[in-house]
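Everything on this sheet refers to the single structure shown next.
The complex appears here minus one protein chain, its other protein chains still in place.
First chain written, first letter: the chains are A and B, and each begins at residue 1.
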Amino acid sequence: MSFQPVKFYQTGTFTVGNRLLAPEERSVQSSPRRFNSLNSGHRACQGCGEALGARYAIDAAMEAAHGQLIAANATGCLEVFSTPYPETSWQIPWVHSLFGNAAAVATGVAAALKVKGRKEVRVVAQGGDGGTTDIGFGCLSGMFERNDDVLYICYDNGGYMNTGVQRSSATPPAARTATTMAVGDEPGNPFGQGKFVPAIAMAHDIPYVATATVADLRDLEAKVGRAMEIHGARYIHILVPCPLGWGTASNETIKMARLAKETGIFPVFAAENGVVTEVLKIRHRLPVEEYLKPQKRYAHLFGKQPRVDVIARLQALADRNIKKYGLLDGGAN
Amino acid sequence: MDKPFAITLDPGSSLANHTGSWRTVKPVYVDRLPPCNATCPAGENIQGWLFHAESGDYEKAWRVLTENNPLPAIMGRVCYHPCEGACNRQHVDAAVGINSVERFLGDEAIKRGWKFEKPAAKSGKRVLVVGAGPSGLSAAYHLARLGHAVEIHEAGPFAGGMMRFGIPKYRLPREVLEAEVARILELGVVLKLDAKVADIRATMTAGGFDAAFLAVGAHIGKRAYIPAGDATKIVDAVSVLRSMEGEDKPLLGRRVVIYGGGNTAIDVARTAKRLGAEESIIVYRRTREKMPAHDFEVEEALQEGVMVKWLSTIKQAGEGEITIEKMALDEKGFPQPTGEFETLAADSVVLALGQDVDLSLLDGVPGLEIKDGVVQVAPNMMTGHAGIFAGGDMVPSERTVTVAVGHGKKAARHIDGWLRGEAYAPAPKHELAGIEKLNPWYYSEAPHTVRPTLDIIRRQSTFDEVQGGLDESNAQFEARRCLSCGNCFECDNCYGVCPDNAVIKLGPGKRFAFNYDYCKGCGVCVAECPCGAIKMVPEEI
Partner (left out) sequence: MLKQCEGSHAVAEAVALCRPEVICAYPISPQTHIVEGLGEMVKSGELKNCEFINVESEFAAMSVAIGSSATGARTYTATASQGLLFMAEAVYNASGLGLPIVMTVANRAIGAPINIWNDHTDALSQRDSGWLQLFAETNQEALDLHIQAFRLAEELSLPVMVCMDGFILTHAYERVDVPTQEQVDAYLPPYEPRQVLDPKEPVSIGAMVGPEAFMEVRYLAHAKQMQALERIPAYAAEFKAVFGRDSGGLCHTYHADDADTIIVAMGSVLGTIKDVVDEMRAAGHKVGVLGITLFRPFPIHDVREALHRAKRVVVLEKSLAVGLGGIVATNVRMALSALPIDVYTVVAGLGGRPITMRSLHALFRKAEKDDLDPVTFLDLNRAVVDKQLAREKATRRSGPIAENLLRDVGVVAAKIA
């Protein structure tokens, strides 16, 4: 089912719940009986976007699968902070193998379930951007092209955060990381590099590809729900801000995701069989500075000698997204 | 299952790790004071009653409202709604139409015959209330609910005070006024009409009253010296408006000049129009920006054809005409005569230059302090004489119905305390819920609902109510525009956005609690609470 936002009712469907809406119109997260697939006690940083995104996505998947779900996790922040011996925060069956093989492990899990006739049990693979766009890319592409019955969820915070904030192919241009320091003529991550895996997923013609953020919970849940209606290879790419890596305050996580979407930096859309089917429109458009300023990883663009040229290039990228995906009301032009 | 050592773990094992130990600051749920509540002169819990209106519990909303103010149908018509001026929603799109919703609830109560709950016990004390205007009625209401025996002595033939004798019918229909007064009287309040109090102490002794609340209002129109002939008809606005309640309507002629710039001047000008005046002209010595009358009333008057002579004073009045002098504002904003004159045809001049209080009932009462024509009162609304309290237009105040209602409530509480021998101490106010504490992103786009207005022709010729009310769906829509500033409305955001699942949902109506065992103090809940009902406080070690 596609998400029909409820207009008005005080907060409509912008908030997690709404006492003026019938319970079935509220989010999965609003329910006191939500699965809490990723429970308390994990060691994520304060305000971790990935911890939030993971609970959002997996709870929604569990809801759709009536609790019959197995997850395969790549090495990374999510895995490390959730399962340090002797504690695990996962309430669901979960396996961690290696950094680059989450998609392949999930393929194996799905195959085993199929052979055993356990049709009702669904499979999710998850990893950060490093484990998905770089080291895990081969296995990801293999899972896509075989159309294995796996939903792959990528939590994109734009870098290898767990190892100390190094650059990945998902790191945005001009961002400071430990391997693209803010020094020299072209400080931060170079322009002209990087890959947008959702587009690559679409090029595989898999049944469902979507992007989402932790600031748009209802949209994220609807996308997971829609993905779970489909059997075959599916990919959801969630933007999850990282206070540590981005240099933002721990309470700004959701605000940063919101700004990424509202500036056009991160397009939020869904596609089926390679064709874009829905777009989450920008509500109140903002210039990219609003997104860049609160982040220390872009601090070198401001200050005594602001890099107006770099900001202009980033604005151009945002403009391109807005045009390409039709992120403003009035459609794509 | 035979789990390999250390490699495979049981679910729930992370709960042993109390990450709450990481915190240096922690979130706490707070109730902050919404700016509407803070600004309401009657101290209404506006956010509180809007909350119930949002879910369609109109009777519950009305009861929460009338905890503080017994006259919502009247308020919804005559209050100048400073609440809307302070409403945080104006920073999103436009203020919530609080006044419209209040009127809807008041009208609903009248329609459905909702009654006030009688007090549980009688105190055995008797309190005299002088004046059945908004202040007196409000005091009587609160005192009766606190269990006291109340008797109102009203000088006029009807209850209502300025609501009856000052505010025209087209703003406040008399049926509405009478219904809300009657409901107060049903609490057992005794009302004596045509019973002007000449000597307060004598009346108190004669009636065996333990305390008195004086709310006689300011019903004496100020006059200015204008050279005039005998035949010239010069009257004061208060008398004109009062006489509208009588059998014989005032005869003002075809050309009426009203001297003054306050709301009373506007009321008289618009009344004159309805009485058939061809020309109804306000003469005011300064400019529109400086006019004390509320601008929307000026606007309505102008729409109805009332004319205004700005920067003008009346030099003299002759038979059938007056001479006015043009004024100019000096650098300090004060009007100065220019020496230029103009003649206006006028059948009558109505002076709307302010009102004075009839303080004669206080003659001989020791301990009182009277200054600038009004009685000084302490913060507990008591005059200098023990047991005699006062409020409304007869004490220093901004002279509106709502302020008067607020005085009545405040005085009633202090009287109640005084009668029981303990000082009434109001609860300390919560921190203000300013817009910077909210996260307006979460509120849906919703434009302000405009109330229907009577067409111009009817406005010029009849005394039908000019501004209509909202129907139920509109009223509910308007109520739902409320941001619930500073007060949790169970949107589940904190419960949803906590990355550590450290918020416990207690159930509908019970709000939430923090699980401090796991809360890391990240503050996302505070940032994403739409209404600013959470704040971070330093953790104590």
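The working rule: a residue touches a chain if its C-beta (ideal position, glycine included) is under 8 Å from a C-beta of that chain, and two chains touch if they have at least 3 such contacts.
In this text, all values refer to a predicted model and were calculated from it rather than measured experimentally.
Asker: Please pick, from A:101, A:177, A:211 or A:251, the residue that touches the omitted chain in the full complex.
Answerer: A:101
Asker: Where the complex has a chain not shown, which of B:9, B:218, B:241 or B:446 is the residue touching it?
Answerer: The one listed residue touching the chain not shown is B:9.
Asker: In the complete assembly, which of A:67, A:190 or A:287 touches the absent chain?
Answerer: Missing-chain contact among the listed residues: A:67.
Asker: What residues on subunit A make contact with the chain left out of this view?
Answerer: Looking at subunit A, the ones touching the missing chain are residues 67-70, 72-73, 79-80, 82-86, 88, 90-98, 100-101, 104-116, 121, 138-139, 141-142, 145-146, 148.
Asker: In the complete complex, which positions of subunit B touch the hidden chain?
Answerer: 1-11
The definition used in the following text is that only the chains that are shown with their structure count from here on.
Asker: Across the complex, what residues on subunit A touch subunit B?
Answerer: Residues in contact with subunit B: 7-12, 14-20, 26-27, 29-30, 32, 36, 38-44, 46-49, 51-52, 55, 82-83, 85-92, 217, 243, 249-255, 258.
Asker: Could you please specify the touching residues of subunit B with respect to subunit A in the complex?
Answerer: 6, 9-19, 22, 54-55, 441-446, 477, 480-482, 484, 489-493, 495-502, 505, 507-508, 515, 517-518, 520-524, 526-528, 530
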